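What you see is part of a larger complex, with each chain still in position.
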Amino acid sequence: MKLSARNVLKGTIDQVQKGQTTAHVRINVGGTIVTASITNEAVDELKLKQGQTAYAVIKSSDVMVGIDE
Amino acid sequence: MKLSARNVLKGTIDQVQKGQTTAHVRINVGGTIVTASITNEAVDELKLKQGQTAYAVIKSSDVMVGIDE
């Protein structure tokens, strides 16, 4: 599927941590860790595991901008 | 302010494009463009402009994970 989301950042899964319903997946994108909070169900369905190539996908309307004060 | 958001990606503003109420800000994060859709008001208040150092800030619950099929 091709998506409207503007931000698709390629990286490698660094860690998958499952909770009771929600999992945290850490993706190393060029040296920066991007953390995704997704359902356990998605982790199982996509068979996400450490070392795997993956993309952090983010809709533009969910990105804020910050500057140093 | 220090934020709970897990993802704070440092970069340089590549482009600021204002619409009638909503602006698109493109931040170059280590060679990858991250697009933020924010209010014109925020662009004015933060005086965002091309070439400026800025951060793309994203809450973990807004990050999805994708894999190649």
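When the chains are written out, they are named A and B in that same order, and each has its own residue count from 1.
By our rule, contacts are C-beta pairs under 8 Å (C-beta built on N, C-alpha and C of every residue); 3 or more make two chains touch, one makes a residue touch a chain.
Since the structure is predicted, the reported quantities are computational estimates derived from the model, not experimental observations.
This structure file defines a homomeric complex of 6 copies, of which 2 are shown in place.
The criterion applied here is as follows: only the chains that are shown with their structure count from here on.
Centroid to centroid, with C-alpha atoms defining each point, subunit A and subunit B lie 16 Å apart. By the touch criterion stated above, subunit A contacts subunit B in their complex at residues 5-9, 24-25, 27, 29-32, 34-38, 42, 46, 48, 52-68.
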